[in-house]
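Mind having a look at this structure? Questions to follow.
Below is a slice of the complex: some chains, not all, each in place.
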Amino acid sequence: MEFVKKDILDMESLSVEEIQAILDTAETLKEISTRSIKKVPTLRGKSIVHFFYEASTRTKTSFEIAAKRLSADTVSISASTSSIVKGETLADTAKNLEAMNPDVIVIRHHAAGAPHMLARLVKASVINAGDGMHAHPTQALLDMMTVREKRGRLEGLRVAIIGDIAHSRVARSNIVGFIKMGAKVVLAGPPTMIPMGIEALGAHVRHHIQEAIHDADVIMVLRIQKERQQAFVFPSEREYAQCYGLTVERLAEAKEDVLIMHPGPINRGVEIASEVADGPCSVILEQVANGVAIRMALFYLLLGGRR
Amino acid sequence: MEFVKKDILDMESLSVEEIQAILDTAETLKEISTRSIKKVPTLRGKSIVHFFYEASTRTKTSFEIAAKRLSADTVSISASTSSIVKGETLADTAKNLEAMNPDVIVIRHHAAGAPHMLARLVKASVINAGDGMHAHPTQALLDMMTVREKRGRLEGLRVAIIGDIAHSRVARSNIVGFIKMGAKVVLAGPPTMIPMGIEALGAHVRHHIQEAIHDADVIMVLRIQKERQQAFVFPSEREYAQCYGLTVERLAEAKEDVLIMHPGPINRGVEIASEVADGPCSVILEQVANGVAIRMALFYLLLGGRR
């Protein structure tokens, strides 16, 4: 199969075959990161720009490491040190970057849709590294890779996503991706954090965490963003932990071999107990390792690699 | 011709032959950025330090991409994360950098003359990426490259520069550069923005924008720095746009094939109308593309390349 997409913007625009091609490629490339010499010359002479309008450690580092392991050249732009502070529009910034002939632009932006606009404006491939509360497709892809690696398939699995669904681009991309691949997605969280009409995506809503997790093959715990607490979306961290935190007691009601996932960074003792995050069911760090592989696969496929 | 300059500090210190050599080299190297593998091994093992005391997207990115396309190694230092905050003098910082054996130091600094001082202190080549209101020679060179590319020559052309001449290092470097290459430079802007005695550089001053542009081959529009508005250098953005903004109406009075240039970032609707910035006469994005080529040429020539 030839991979003909120009951009990776969201899970909606990827076909089942494309998702499979990405996961297969990532599986193959993953081994490079375990070699003594963690580098192949595949993308030598390609220019990748990392354009992060929001702070990030793991995602940005993951993209940069992925690019370097394929021998691409990288340049990083962060909003705080850029002429964005001078009031230039994103469209103008994009056209200016384009004029320097990058091959890929990776963008994280607080505004939903910014990567889509960028993709329409530039000839370079655009990868969405997270836009507002909209999408985070590389996170969904690495999550799907992790589940497929552990279970051998995605089809027919039950995936529970717990927490602030309404404000989570991770949740949205995972809901769309897992359902597209034939999994069943069940959501649970405080009523203020479940968006109206989310069932239209094909997900099932449960208001008690027990109902969501008791027969789940995968439990994906979302990060509680403490800054939202002040907006009275939930009363207190303590109360949140009591009602929706994934504790050892709650985990006891789930399947014995359930996979525990979290996109990080973790709030220990809030949405997830330390014993669970560090326990035998947790694949949280494998998600991180697979993140490098997924990003390598995307760079490879977008820049003309064949499977 | 052998290129024997150690530093690129301003347009005053470059000879006509040196400017020609830089433009010719840039024209040759420009093609590398359009290849599939955008990289040549020419400067492998050379160390280039980018030392930016002021925020910058396009200039810094342009220098970094230029360095990487020639296979040089780059290290970036920004003032906000450096020991400059600990009060070290620029001279001490320079000598310390020097001790690490860089081949080129690219510096942007808010103080006019900082790159010149640095150049006297270190054996490495120094490139001025903009110092205070003094000089921005790589911008002038990329502007001259763009005009030469479009018109085949610089000699005898009429270049109008519109805006805040007094506070613009871009204007100053372009005035000196274009006049040196045989062009005629005409300036227009609010009286508070035209420095006294600027005619001494050989430029001609007009106080009405129409007089400056009606027979121009090139119109270079400068950025209005909004932060200066508070200093009452000009009354309001709106009034500025009415008197000095390059609108479609004003452009209609210029030559049909005039080249419209702007160093970016653009304030749309203030110093330039969107229709003009994006119109058929605009070469603004070609300026950006040529910026990479000019910086590649400078690295190449300073580090011993021969023409």
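Labels A and B are assigned to the chains in the order they are written; within every chain, residues are numbered from 1.
As a working rule, contacts are C-beta pairs under 8 Å (C-beta built on N, C-alpha and C of every residue); 3 or more make two chains touch, one makes a residue touch a chain.
Keep in mind that what you see is a predicted model, and the values were worked out from it rather than measured.
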With 2 chains placed, the number the full structure-file assembly comprises: 3
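The working rule: only the chains that are shown with their structure count from here on.
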Centre-to-centre distance between subunit B and subunit A (centres being mean Cα positions), rounded to whole Å: 40
Subunit B-facing residues of subunit A, complex: 44-47, 49, 73, 75, 77, 80-89, 92-93, 95-103
Subunit B residues touching subunit A - in the complex, by the definition given at the top: 33-39, 52, 55-58, 60-62, 64-65, 68-69, 78, 80, 226, 264-268, 285-286, 288-289, 291-292
